[in-house]
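One protein chain omitted, others in place.
To keep things simple, chains are lettered A, B and C as they appear, and every chain counts its residues starting from 1.
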Amino acid sequence: MLKPLDYVSEPEALDSFRVQVRQFLDEQMASTPPSERARSWMGADESFSRKLAERGWLGLTIPQSHGGAGKDYFSRFVLSEELLVAGAPVAAHWIADRQSAPLVMRYGTDDQKSFYVPRVCRGEAFFCIGMSEPNSGSDLASIRTRAERNEKGWLLNGSKIWTTVAHHCHYMIALVRTSGQAADRHRGLSQMIVDLSLPGVTVRPIVDMAGDAHFNEVFFENVQLQEDALIGTEGQGWEQVNAELAFERSGPERIYSSMALLRLWVDEVRAARRSDAGTDCLLGQLLGEMAVLRGMSLAVTQELVNGQSPAVQASLVKDYGTDFEQKVIREIASWLAARPDFEASAELIRTLAYLEQMGVTFSLRGGTREILRGIIARGLGLR
Amino acid sequence: MLKPLDYVSEPEALDSFRVQVRQFLDEQMASTPPSERARSWMGADESFSRKLAERGWLGLTIPQSHGGAGKDYFSRFVLSEELLVAGAPVAAHWIADRQSAPLVMRYGTDDQKSFYVPRVCRGEAFFCIGMSEPNSGSDLASIRTRAERNEKGWLLNGSKIWTTVAHHCHYMIALVRTSGQAADRHRGLSQMIVDLSLPGVTVRPIVDMAGDAHFNEVFFENVQLQEDALIGTEGQGWEQVNAELAFERSGPERIYSSMALLRLWVDEVRAARRSDAGTDCLLGQLLGEMAVLRGMSLAVTQELVNGQSPAVQASLVKDYGTDFEQKVIREIASWLAARPDFEASAELIRTLAYLEQMGVTFSLRGGTREILRGIIARGLGLR
Amino acid sequence: MQNELFDTMDRQLAEICTPGVIREIEAGGDSHRLWGSIADSGFADLMLSEQAGGAGLGWTDAWSVLFAAGRHAVVVPFGSTLFARAVLEQMGQPVSADKSMAVSGFGHIDSQGRLVAQSVNAVAVADELLVQAGETVYQIATSSPFCTLERTGGPACLDANVVVTQPDPIGNLPVGTIASGLGLVLAIQLAGVADRVLSMTLNYANERQQFGKSIGRFQAVQQQITEMSERVYAMRMASQIGARSVNWQPCSLQAALAKSQTSACAARVASIAHAVHGAIGVTQEYDLQIYTRKLYEWARAGGGEQYWAAQIGRSALESQQELLDFTREKMFGGSPPAS
Partner (left out) sequence: MQNELFDTMDRQLAEICTPGVIREIEAGGDSHRLWGSIADSGFADLMLSEQAGGAGLGWTDAWSVLFAAGRHAVVVPFGSTLFARAVLEQMGQPVSADKSMAVSGFGHIDSQGRLVAQSVNAVAVADELLVQAGETVYQIATSSPFCTLERTGGPACLDANVVVTQPDPIGNLPVGTIASGLGLVLAIQLAGVADRVLSMTLNYANERQQFGKSIGRFQAVQQQITEMSERVYAMRMASQIGARSVNWQPCSLQAALAKSQTSACAARVASIAHAVHGAIGVTQEYDLQIYTRKLYEWARAGGGEQYWAAQIGRSALESQQELLDFTREKMFGGSPPAS
């Protein structure tokens, strides 16, 4: 059976760091309305990301030798939590910071490390992840995008879809086929760092129903990559991607996506001095579950600090967390619909409507619920 | 796509029949406590079943030529609804009346019809259904109980499990293998009427966690059946069983299993004059859903009246209905737990606890949720 | 109940209320062409008396056209106009043959004497607004200088908070009359749009291939779509139980049931549809979102599941009736109220 997650305290020494971050965010975001904050880690603002970098808050866990702050994962937890709860527009640097830089640190050559990682820490290299393809969906092993070896390195052809914020990014780490056919499944896949400014790369933003363009389709037509575009070992792409998931799924991203709504709702309930049994109960249920998730997320952080790779536990927390994030939306919608006389502000309804629409993606990004639950089931020892 | 279910009125002409049934039940069950009524169609009382027969209320849809009342399915709906809402102990005759007699009428020889069916209508022949086996569970096609042809008819060996009220029954209609092996799956299965008083038949009641013995394991050791034990066509057992499911799943059995609890709870809420937003809302949600299910069940009844075999629609109503029955239990438990100061009677808690424990079987009897949903999915045209 | 009325309306809307037209109107384009075609069809006069140029039909017939309207996610306030016209006639008010009307049953007069109505469905493309506050009914042209709208909802949403200075009452109706009627309109539309979303999801699940087979063959997908279909069937039944009145006036508990039960199912239907569709479903260019957004909006508009459930529950507790009898008499039985 899977190792259980036990309570750990967040180090008290980080309280002053939290205060610093909070003050920065209060200043930066004073005029950002909740409906904008609800974009959370889907909202991109390159200058905001650079301001974080100026303060040394990108690459927090990266060694100082490579431009990072050399801090531990609890520091990163505190920073992430403050950013997410505030609904800061972190999307530009988020993936580079969370998983690309750590990936390069783990699998990269010395040259790759010293080229990419300091740039990430300075907010000069934003990364996206190229996984899904138009016909592969969740079935990553059926990937058809291909990098063929040639005299100059690799020739890349194919396309990727649902690539988050690619249009703000400098690089993509793409999972591509370097040998074999789709029928070979996981064998023959490799990870490539693709410079998105190269000739032959086209980025087409996909507008979502809320009118935003977080997603992209990225086309590669005879894109000539250098030899050193390969990151890690040729043919080991699948294993590398799976190791990356522990980073992707371990943070508090899967707790606070609906926080802008929850906070605004509570503000208006407080202002209207509305306290009835149903309201008290709903708020208590939501805060209770949020606290439990926070506890679980801290416990996963402790595993990272201990040098473990808690991929299955992180998936479990993610699945439970997205469920919670969607519950917040559903329950507040229900609460409002139960009280047609409540004078909700237009901004509250706007924030709710945005999340009602886009909340369905919470259980898509980073792996659909069915895929994730299959991973967890195997991790639990079902066979 | 599946034919939708549309609203139909229950014929007003049946109102006086309903009153008759209600009066009978009021008299018979005056002293039956709710925790006993909660057994509903799992509670067996042979003398009660015979009293119904005396009034002509068994075999309501069976032609008068075979001892029935020759009425339509709406009459049967009214009778069933009254019995179920009252929590009358109908288990002894329920299966004979609901599906065995109709099955014999449909597939039986003239001799079989005139032997069994009038006895069912007189309350002298109670039937059970032999489907699951210790190692087959939901996988009915893997059945191993075997009837081998011999000079006297069929020699039966094997066993059946989870057979409801077998210990009160005279006959079992068993799905058995008459040719081939388990690996042949559906081919080679036939239905046999087994007289449970024959030598070689052993019925072992299985006590459930509530201390009742609704379930049984039934063993067959060289049980000699006559030639005419076969019902329908040899080798067509699987098709016959599936046709039967439309009867099994079409009635209001899957709406009212928690009715004893719902009624007692409302009685106590009314007596305590407790009306708050949460209480009003919960009751309204439950009654609303119950009414919708009732409408859907009446619509399925209309299909039967029209001579259709609405097996998929009936499965859909059943699945939604068991969900509702379990919701009633869960929500009332929740309501009580939210109000530790509410002076619930011991009988209310007893009724709740019984249903909390046994309510899990609502989605097992007549096919697990997963199996049922697979059937519905195919019925919806998923392929 | 899919009869001639339904077929005619459904066929017409398939031509004129296409996803393209809806996108245009929701993006701020002109809605009068679509409204004009619908108004010309006369379906919005279904519950007007024959003397007033209508068809003199009741909710049972209106169900068919409202269900069709739901299936096509009709963005203009067709359903509310259908009901509002009947209300106006009953109140002895003139009925305009070409105006579209948004409706709210939950208005109130604020401390400054202004009429306020929250999140009124589709009011941004309505010509007029009919609001009940307590017993009093108000009618206002949305273009009036006394009327201000503040949009609520997402970027493509046509709902708004409305504030009317110097509101003029047109008469009185029993408290809750307009709320019931609008609730029932939305309930039927919800059932219709849910039916559409189910068909789209079934098609997609059969067409989309993953891991070498159509996703509709995966057990987890089958389980979800089954759950979805149960709710869609239940929504249809709830809306039909709600629409049993043969005249313009809804039976209040039946309408409450309809709005409560359809609203209760809506979010789950939407979320399963999106879970099955995956990322493609949330894109602007794919049509699913046009229909699922209506599931959310109509479920919230005019009071949701819990509001209407509480009306039923309170009535049941007060009645002292045995619960099956209450259900049979108040939800199924009886004749509709005299008009």
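By our rule, a residue touches a chain if its C-beta (ideal position, glycine included) is under 8 Å from a C-beta of that chain, and two chains touch if they have at least 3 such contacts.
Since we're looking at a predicted model, the values are computed, not measured.
S.K.: What shown chains come into contact with the chain that's not displayed?
M.R.: Counting the whole assembly, the omitted chain is in touch with A, B, C.
S.K.: For the chain not shown, which residue from A:L316, A:I329 or A:L355 touches it across the whole complex?
M.R.: Only one listed residue reaches the unshown chain, and that is A:L316.
S.K.: Which residue among A:L283, A:A338 or A:V360 touches the omitted chain?
M.R.: Missing-chain contact among the listed residues: A:L283.
S.K.: If you put the missing chain back, which residues of chain B would it touch?
M.R.: Touch with the absent chain occurs at residues 132, 135-139, 142, 161-162, 206-211, 215, 326, 330, 333-334, 336-344, 346, 349-350, 353-354, 356-358, 360-361, 363-364, 368-370, 373.
S.K.: Which residue numbers on chain C touch the omitted chain?
M.R.: Missing-chain contacts on chain C: residues 218-220, 223.
S.K.: Since one chain has been left out of the picture, which residues of chain A touch it in the full complex?
M.R.: Touch set of chain A with respect to the missing chain: 1-2, 4-7, 9-10, 81, 85, 259, 262-263, 266, 269-270, 275, 277, 279-285, 287-296, 299, 316-317, 319-320, 323, 370, 373-374, 376-377, 380-383.
The rule is simple: only the chains that are shown with their structure count from here on.
S.K.: How big is the gap, in whole Å, between where the Cα atoms of chain B centre and where those of chain C centre?
M.R.: Each chain's C-alpha centroid was found; their separation is 38 Å.
S.K.: How big is the gap, in whole Å, between where the Cα atoms of chain A centre and where those of chain B centre?
M.R.: 50
S.K.: Counting in whole Å, what is the centre-to-centre distance of chain A and chain C, each centre being its mean C-alpha position?
M.R.: For chain A versus chain C, the centre distance works out to 37 Å.
S.K.: Show the residues in chain A shared as contacts by 2 or more other chains, in ascending order.
M.R.: 338
S.K.: Touching two or more other chains, which residues of chain C qualify?
M.R.: Only 221, 305-306, 310 qualify.
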